[in-house]
Structures are given as structure tokens and as C-alpha cells.
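Structure, as C-alpha cells:
Left out: one protein chain. Kept in place: all the others.
Chain nomenclature is as follows: A, B and C, assigned in order of appearance, with residue numbering initiated at 1 for each chain independently.
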Amino acid sequence: FISQVHSDDETSPRDKQQKNSKGNGDFCIKNIKQADFGRREIEIAEQEMPALMALRKRAQGEKPLAGAKIVGCTHITAQTAVLMETLSALGAQCRWAACNIYSTQNEVAAALAEGGEAHVFAWKGESEDDFWWCIDRCVNVEGWQPNMILDDGGDLTHWIYKKYPSMFKKIKGIVEESVTGVHRLYQLSKAGKLCVPAMNVNDSVTKQKFDNLYCCRESILDGLKRTTDVMFGGKQVVVCGYGEVGKGCCAALKAMGSIVYVTEIDPICALQACMDGFRLVKLTEVIRQVDIVITCTGNKNVVVRENLDRMKNGCIVCNMGHSNTEIDVASLRTPELTWERVRSQVDHVIWPDGKRIVLLAEGRLLNLSCSTVPTFVLSITATTQALALIELYNAPEGRYKQDVYLLPKKMDEYVASLHLPTFDAHLTELSDEQAKYLGLNKNGPFKPNYYR
Amino acid sequence: FISQVHSDDETSPRDKQQKNSKGNGDFCIKNIKQADFGRREIEIAEQEMPALMALRKRAQGEKPLAGAKIVGCTHITAQTAVLMETLSALGAQCRWAACNIYSTQNEVAAALAEGGEAHVFAWKGESEDDFWWCIDRCVNVEGWQPNMILDDGGDLTHWIYKKYPSMFKKIKGIVEESVTGVHRLYQLSKAGKLCVPAMNVNDSVTKQKFDNLYCCRESILDGLKRTTDVMFGGKQVVVCGYGEVGKGCCAALKAMGSIVYVTEIDPICALQACMDGFRLVKLTEVIRQVDIVITCTGNKNVVVRENLDRMKNGCIVCNMGHSNTEIDVASLRTPELTWERVRSQVDHVIWPDGKRIVLLAEGRLLNLSCSTVPTFVLSITATTQALALIELYNAPEGRYKQDVYLLPKKMDEYVASLHLPTFDAHLTELSDEQAKYLGLNKNGPFKPNYYR
Amino acid sequence: FISQVHSDDETSPRDKQQKNSKGNGDFCIKNIKQADFGRREIEIAEQEMPALMALRKRAQGEKPLAGAKIVGCTHITAQTAVLMETLSALGAQCRWAACNIYSTQNEVAAALAEGGEAHVFAWKGESEDDFWWCIDRCVNVEGWQPNMILDDGGDLTHWIYKKYPSMFKKIKGIVEESVTGVHRLYQLSKAGKLCVPAMNVNDSVTKQKFDNLYCCRESILDGLKRTTDVMFGGKQVVVCGYGEVGKGCCAALKAMGSIVYVTEIDPICALQACMDGFRLVKLTEVIRQVDIVITCTGNKNVVVRENLDRMKNGCIVCNMGHSNTEIDVASLRTPELTWERVRSQVDHVIWPDGKRIVLLAEGRLLNLSCSTVPTFVLSITATTQALALIELYNAPEGRYKQDVYLLPKKMDEYVASLHLPTFDAHLTELSDEQAKYLGLNKNGPFKPNYYR
Partner (left out) sequence: FISQVHSDDETSPRDKQQKNSKGNGDFCIKNIKQADFGRREIEIAEQEMPALMALRKRAQGEKPLAGAKIVGCTHITAQTAVLMETLSALGAQCRWAACNIYSTQNEVAAALAEGGEAHVFAWKGESEDDFWWCIDRCVNVEGWQPNMILDDGGDLTHWIYKKYPSMFKKIKGIVEESVTGVHRLYQLSKAGKLCVPAMNVNDSVTKQKFDNLYCCRESILDGLKRTTDVMFGGKQVVVCGYGEVGKGCCAALKAMGSIVYVTEIDPICALQACMDGFRLVKLTEVIRQVDIVITCTGNKNVVVRENLDRMKNGCIVCNMGHSNTEIDVASLRTPELTWERVRSQVDHVIWPDGKRIVLLAEGRLLNLSCSTVPTFVLSITATTQALALIELYNAPEGRYKQDVYLLPKKMDEYVASLHLPTFDAHLTELSDEQAKYLGLNKNGPFKPNYYR
């Protein structure tokens, strides 16, 4: 909401001469004058990302990323700015583009450009063409060649594969954040085409638990309240899917006094739902009686027109899963149904008999559309990314091959430990005798890699 | 947010000729053209206030308020519109003013004026002078004299006492909604000056539980999220006061993974807090370590400057109690502290050493300032008001004296029963044998009056 | 389980010469030699009843019961022994009988007799005739006449009314503990036959919450586990009645992962069940599917043969309410059904088709039959009794008339405050300014009498 595109300045950033106060012009952003405001945002974010700040401190002597030339493609926000400036403090040179044409905070980009520690090429509302141009400006540089990639979605990696494949000779590794990007990497690996090691940070334990279970436990309530002001007490709710996201949603709604039903395809998760006190049903069994329908499956067409036809008047329908395919929204675009935009992210879909369904975020992710991701969750992700970069950059020859890896357990534990001071939490240390008894190193890792 | 005062129409409603489409002009509102929009709002509210709609249906034959001339002074919203039109459907004539100069929804007022069933004198942003002028227009009518009062805050009652005391000869009773108004009535009664029966609907069991325990359980989370996006998991919170409001706040935060401490002055509530799993502390014991401070006491100066000085950086402070005196906000208006408005309802108060306290709603009620009251809660209140009016209006001579009464238990139970269908809840009926065994009437009341 | 009646000593205590080590013989118990063992039990109980011990300390200077001659009739256990010796330490003389022929702990009675501070007439397994003989020995004493009564069940009061009505002239008051006894007192009062003030300690807030909500929250789980070893997770349970007992049972089972349905007759409690997240149903709707049926109504024939016929194989049926009439157990005593005693307090009732119902405690109270009441709960009761005695004994002429009273709010609060140290709980004190603002005395009472 901060970065409004002002109507009085329609010149494309690409067409403008840009220079920061030190005379440096190797960036392309919306408006360098917004730097002060952006710096404030970054400073506030720094206060809530103590783990990265701790990394900076610990690395003051040795610079674990000295010599690293990192090219990055992520959302450009105050939180990622803290990450970039941390990488820089650890010794790296950074060039950065946005992974989404809408998600750049222009003020933050301005502050980064002014600071001069990350060369940023991004602005809010850039075109598809601008998007690729920005990415290209990051990698296609005279006399500078990246040796590390930090990607979120795989577009940067894809661009280098397509345009500058020879660049991979000098690249030590890829750190990828998103489900989609990780999926692409595994496909490359399967096809034998992955030519550098890659680190899948999406599936690290710490990130998974926070992005899914703990974050959704809060954002389901927030997303529903902000859009509909619904009272949770006494409401009947069906949650489709009892993975981490579903578990978070169910726990929160049960705690608020809703009566929750669960649907599942996996008998193990189904049995967990039973033991956690939820009736396990098929959607059709309860569809006529529920007040709220929430999908958390990662599957497609979990709620279809036939289900929507049977819902009762006023039923709220939303999606907390991994894709926008869970609710068959397309099936509602038929002539006999009227759509009414009630407020931002809220549509009433009205049947000929007057029945209204309340559809949230047009079936896209409720938690991302209608709530916010707490800085604490972003801090865990960013710290994981930083550690993955350090690990890949410093790994001795041969530790990682041309394959996709999970973050080593020990690093995952380190990310967690950096976040404990936030809670004034005091970890117990193993005595020598105990470590020996358990066959563990006193500093971890404390669990096998597969432990969740 | 609907009723913006448009800058292109600065003429006071008092100075405008107003007529609805039927030629009736006995009202004074902002803009009759907004009636259609307002009607839509009322219709949506009707769907969520089934209890009032049921009352309308049941009263189609006999009109329990036939002959009633009700003068009302409440917030004028879609929900109170449903109440007014219900009173009208039950046979009453209504004239209405607003109890707050900001809370009128102009479109709803327009719809009421257009419908013609309630004569409304109110607009959003009216002046103090307008406020009393509107009230006067409701009561000071040629050839019409009220015989029932529905008040929220006691201003209407006060006006009649002051200006038209003789009017009380024809008035059968007062129904009062607010803590303040009820307090004034008890004072009148004590002083022997209450000249008609009054019904205290604020303290009915159903209303209390919903306004406090159940509503606050949800609104504390909503209010905190909308203003600060704070993550609840792992946060340390101190809740001052463990009455119904405090119980609701504590239960919600505990369920979301916060660590909650409680302060209390009443040993009974204190013991309940212990048994419910909360550490009972004095504020000073935990003030340095907590992330969030919430007051729910109804008391004054519960959080004072000395406490605020000791809070840690970033601590959030807010008030869920009955008054705006719980946090000594005035003590923060000193030269060495800087106030920074961060977003609507959120101030950072900054100490010389850079420490920031996040103060919400300037210490006023968080749940009313930063959240919404669910229609279901308003429905309970409105239904209670309607039943109280019916009871007072129809009570045989002598049942009520010149005193303040609680709603009879049986009516309280009736309000509850009208709201059960919302939850598809099925009540069990006593058999004759069981009723006899328990010494109860099969239709209630089921509990003594003092039962909570 | 401690006090087994040994087969080698069949002489009735009434027929034995009894003397303690100091030569005093004004008591009648099983075996004075068990005194040491009983003293140990009392000492352990003292550790968990700090409130009574605190009372003893505070009363070391002034003896608020100096001159009191208390005759008591309660269960005689280690916990009541602590009460008796506290009354004695406060200045009273005590004579005591048992209110139940089975509940006397003989060793404790021996310790009391040996200590000499309470004259005890009771033993485990005494006959009906012995029971009244013991009561008579307490009151019918040459040269000693009681001036206070502490009763549990009303039998002692009844005996004095019947045999020694003139005794009431000197009696300052009755303190009654049980529902039944209180009921009798109210009947006497209504009939104009109550000739001294009586204190109903059964209905004090503190006692009610602990005896019902908090105690049942734990004892329902304990009672079910000890008798059936049932796993709670995933079980479907119907709880009949959502008063304090029902609320406790529902909360506990929900927390353990059971799916809980509720039945209610009172719409207010019904609405609370909805808001707390329970489906409100009629028993017949769910009787075929549930695994456990629990009654908490205080009503009769809540579960009848027709319901029992429809339960599924293995269904567990038990009663947590106020009487043994809730389940129509008599209806199961028919020829076609086979009863099989499976273990203590557990019967299988077997239908002709092989279906088995698991009936606990033959429909009597599960929590009293199959669990234990924690000392902490008993401590609250005993402290309340002590304070009620002090209050009645010291009340100025005219404060109490010949009626039944609830313990004054302030005393109820005092009982609570005496139990806070157990939880290391720290109460906040009102400042003078705050007390004035609230219109309260700094030392309480903090709530109106009707507050729950």
C-alpha cells in the first residue's frame, strides 16, 4: 500500500537517468527520492529480524561470503532488503531483480539503491518485458559474473539456462525458495541437466512448520475476519485436507469455538484428524450444513460446482492451499449466476433463487491475499536462505554434486537457535557424558535428517 | 466507511427541505437519495438477525406493541434499523435520534426515512448542537407524545427529565442499554427520582456473555492483528483483569500459543485464573518481559507511566476494558517522548533512548476501535431490547414499580432460544414427569434469577 | 482402603471400654491403637490444607470461637480432622459423629480421640442403629450443651429437632454443607419452622466452581480411565446437561480429542454450548453413534431403556450429575438382559443379540465412586465451613434472622485468598484512588453478591 504509482510521473524507469547521492547509477528503480522513507522501513524490519542481525555480528571478523557475487530474484521488500544488506555485510556483492511484477516496495528499492550495497533493478507495476529486462541487467554485466544464484520461482535460473548457459561454469550453486522453482530443479536433475548443486530451502523443517502450521493457525482467523467479520463461535466449518496447513486451520477454529469437520484422502492424516477430535467426513456429507468451507489440499477441483450448488445461503468459501485450483471458480462464471463485489477480495455469487455464496479472494490464497505474513516467519526464511548461500559457497569440493539438496540438519537447527532469543528461550546443553550416551555431538545435529 | 461526508454538499441537513418519495417530510437526514443503498444494507442485516425476523412473524396476528409510541436514541446502523422496523411491525410508532454524533450510517437513515416506518433525525458528523436538536425533534411533537423510551447512554432520558418532565405521566417505561445509562438510572432510583419503571438490559445474562466473553475472545485477536500484524505464537502477554472480558482474551491468546500472565484484585477471579492455567502476578513482576499488555479491568490507572517506562522495546499496549482510563495515556504526553502515528489507531511512543511502545487506539477500547462487533452479538442485544419494550408495555399494573429491573429470566431464556436455530441447535424438552421432579415449569424459567 | 474391618475383632465399639493414653474415655471409635497411623494421615493432609493452617496462625491471639460448643456430623477423614482441630485451636469445644456409616477412617478417628481435642463417636461399618446412637452421644451430654451445629446432610439437625428441640434456644446457628441438607433447611424456613439462622455453604461461589467445574474437569477423565482404560482420542461422546459439571466434562474430553455432543433443556446454557464449539442435539439424534454417554443434569430418567436399547455395542454409560436417578438403571433389570460384573464398579449389561453396554458405578456418581476428590477441593469446603461458623458465632444480634443465608461475599473472597499461596499467586491491591473510583472498599467485597 505504500508504493502507489503516481499519475504525474509516467516515464518508464528504464528511460530515466538515475544516480544516487554518491553518483552511482548502476541500478534501475522508480524514484531515488523515496530512499529515506524506505530506509525507515528497513530499520523497522531489522528490529524484528534479529537472526540476520546476529549473523552480521558473528561475521564481522571473517567474511564467509567474501568474493561471492550473488545474483538474486525475489520479492523486494523491507525484509528481503535486510537479507541483501546482510549478504553484503558478509562480504558478498549483490545484484537483484524482482520475482513478481507487483511485489516491489519502491521506497525500499530506493533505499537499497541509495545505500549502494545491492544493485537493484525493479519497480512496482513493471511490465512483463521490463521483468525480463531487469533480470538481464542483473546478470549481463561487463566485467562481472555471478557465482551464486538466489532464486524464488526459478525465473532467474531459467533465464541464465536459456541465455547464458556458459555462466554456470563459474556458479557454485543455486538456492531456491519456492515450491515451483524447486519442482523445476528436480525435473532438471532427473533429466540430467542440472549443472550445479542446488539447495531446496523450501522444504527445510523450520520453514515448513512456520510457513504452514504456525502461520496458517493465525492467518486463517485473520483472513476470515478482515474479509467477512464472521463470528467463529458455533460456526460449522469443513476443512479439506489435514496436512500442516489444515492442522493449523483446524486447531485455530476449534479453539475459537467452531465445530470443524475434516476431509482427507491420506489415511494416516485422516487418523490424526480423528485423534485430534475432528469428524472425518466426505465433503458431500456436510456440504449442506456448513457455514464455512476451507480448502488446504494442494489438489485441484476439491470444491466443484455441484458442491457449491448445495451450500446454504451465506456460506463462505475460501482457499488456504498451495494453488488457486482447489475451488473450481471457473464453474461459477455462468450466466445464471450473478457476481457482486462486496468489498475488496470478497464476492457474493448469487443463485437465481437468491442464495448467496461468499467467495474470498476469487479462490486464490486467502492468507496471502487477505492477511499478512508476520516478519518473524519471513525472518526464518531469509536466515535459511543466507545460511544456504554460505554453505554452498564454502562447501569443500565434492560435498555437493549436481543435484538438489535439503539444508543440512545442523544448519536448520542453527536457524532455529538464532530465533530463540526472540522468545527469551533458554536452550539446555548436553553434558559430555550425555552426548556420549546419546551418540551425538554436543552441538548437534540432534536428530536424523528425516526427522520432522 | 460507507458514509463519507462529501465536500460538495456543505448545507446542514437542518437547513434543507426534505421529503421522501411518498411526500412525507417528518425526518431529518443527510441525503434521501441514498435510500436504495441503505435498504440493501438493511436487507443483508435482516438475514443475520433471524430472531427479530421470527418476532415479526410470531406477532403478525396480535400486535403486542399496538398503540406504543416509542422514542429511541441509539446508534443508527443497519442492525438498529432492523430493530426499528420490527418494533413498527409489532404495532409501534417510532421516532429516533442518534446516541453518538459519528455513528450514524447515512444510507441506512435514508432508507428508514424513505420507508416511512421510523421518523429519523440523525446524520454522521452532526454537531453537538445538532445532536440535542435531533433529540428534541423526536419528543417535542405537536399532537404526539411518547409512551415508551429506548435509550443507549441516557441522553434522551436526561433531555426529557430536564425539558419535559410532565411527559413521564404517560410513559410506561424506559429500556436502557448502556453501562453509563444504567448507572444514571440506579442513581435516580436511589435518589427517589425515578418516576417510571426502567429495564436494565445491559446486565441480562445472554447479553453479558456475548458482549464480553464470546465477543472479546474473537475481537482481541482481530484488533491486535489489524493494527499490528503481530504473530501471537510464543508471545508473552499480561492481561490485567480476569472478569468475562479478561477470560475471553486469555482463552484466545492461550489457544494461539501465547504465554499469558494475569493480574487481579479479586481473589475469586484470581483463583479461577490459576485453575485455568495462568500465572497470577503483579504487573511489576512481568512488565519488563512481556510483548503485549492488555487491560480489562474497568478500573483507572491500571497501567501507569512507571510501568510504561519499564516495558521493553516494541511492547504493544491496549485496552479492552470498560473505560478509556485504564491506561494513563495522559502521562505519555510529556516533552521527552515523541509520538509517531504509524497507521490508523496505532501510535509509536518513542523514549529518548529509542525505545518504542506501540499504543493502540490511544488507550480507548481496542475492540470497538479496531475490530467489528459481529451482527450475531448485535442481534442478541436488539432482541433483548425488543422483548424488554414488549414486557414493560404490556405488564399489568403493579408488576413493575418506579425502579430499575433486570429482564425476567424467562425472557432472557427466550432471547437465547430465538438464536439457537442459527446453529441448527436442537433443544431437549422436559417431560411432564421430569418437570415435576425438578419443580420447574416445562417452558422455563429453568434457572433462578441470580444464576449466571 | 486404609480402614479394613479386621475379622479378628468383632466386638462392637459400643461394648468396649475405651480410654486414650491420657485416661480420657469420652469417645467411641474402632481402635485407639491406630492413633499413630491416623496422626500421620492428618499431618499429610495438613500440608495440603494451608488455608486452615493459616487460620490457626492468625487466630493465635484472639480466639474467635472461644466459648463455642460445636456439635458436628460429617465424613470423618484426615481432611475433616484438620478442620476439627482447627476449630479447637480457634477456641471451640467439639463433639463429632459421622454422616455416613461407611466413610469414617478409623485410624483418623483414633488419632482424634487420642489427641483429645474432638470427642468422636464413629467407626467404619457402623449399623444404622449405631449411627443414631453416635449422634445422640454427641448432643445428649450431661452438663454440656452445643451452641453451634455443623451438619452435612441434615441428619444431626433433624435429630435435635426431633429429640431436643429446646436445645435450639442456646444454638446460635447451623452451618450446612450438602444439597440435601440445604434443601431441608429451606423447607423448614418456608414452613416458618427454622428457629435459628442457617448458613448454606454449599452454594458459595468458590465451593461451587471447585466442586463442579474444576473438579469434574479432572474426575471425568480419571473415573473413565480407572474403570475402562478407554482411549479418549477420536471417541464420540454425548454429555447430557451443560451446567458447571457438564462444562467441565465437555472441556476435558474435547481437550483429549473426543468429539463431544451436548443436550440441554435451558436455552441459555444451550447457546453457551454452541459458542463453546459443541453440537447441540437431542439424545436420540446421536444415541446410535456415540461411544460414551455421560449425564450431568440433576434430572431423572435422562437416559431411559429406549435409549439404552439403541446404543451401539461397547457403549459406556455413566453419571456425573447430582443424583442416581439420571440413568434409569432399574429398566435394565429385566430377564432378557444379562449383567456381568467385569471389575469393581463396572458392569456389562448384555442384550440377547450379544450387544454389551458398559455401565459404570451402577448409575451412581462416577466421580465419587471411581475417582477421588483432591484435597485442595476439600480444603476449600472445610475453610468455608470454618468461616461460616466464625461468622454466625460472632455476628452481632440481628444481623442474621431465622433464615437460610449464603456466606457473605467478603468471606467467600477470603476463602479464595487463603488458597492463593498454594499457586504462588500474587494478588494486586487497589490504590486508594482506584478504590474510590470503583466505589469499593480496598479489602473487598469486590463484586456484588449475585456475581458468579
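Heads up, the rule we're going with is that a contact is a pair of C-beta atoms (placed from the backbone, for glycine too) under 8 Å apart; a residue touches a chain by one contact, two chains touch by 3 or more.
What you see is a predicted model; the values in this text were computed from it and never measured.
Considering the complete complex, the chain that is not shown touches A, B, C. Contact with the chain not shown here comes from a single listed residue; of B:137, B:254 or B:419, that residue is B:254.
The residue touching the chain not shown here, chosen from C:13, C:38 or C:257, is C:257. Residue-wise, the contact with the chain that is not shown comes from A:263, picked out of A:263, A:307 or A:384. Residue A:209 is the one among A:56, A:209 or A:355 that touches the chain missing from this view.
Residues of chain C in contact with the chain left out of this view: 47-48, 214-215, 217-218, 221-222, 225-226, 229-234, 236, 252, 255-257, 289, 313-314, 371-372, 374-377, 422-424. Panel shows chain A; residues 205-206, 209-210, 214, 263-268, 270-275, 279-283, 285, 298-302, 325, 412-414, 416-417, 419-420, 423, 425-431, 433-434, 437-438, 444, 446-447, 450-452 of it touch the chain omitted from the view. Residues touching the missing chain, restricted to chain B, are 233-234, 254, 256-259, 274-279 (touch as defined at the top).
Note that in this section only the chains that are shown with their structure count from here on.
Judged by the touch criterion defined above, the protein chains are all mutually in contact, each touching every other. Averaging the CA coordinates per chain and comparing them to the mean over all protein CA atoms picks out B as nearest. The highest number of C-beta contact pairs joins the chains B-C. Interface chain A/chain C: over half of the residue numbers present appear on both copies, so the contact uses mostly the same residues. Centre-to-centre spacing of chain B and chain C amounts to 41 Å, using the average Cα coordinate of each chain.
Separating the CA-averaged centres of chain A and chain C is a span of 57 Å. Touching of two or more other chains is recorded for residues 214, 423 of chain B.
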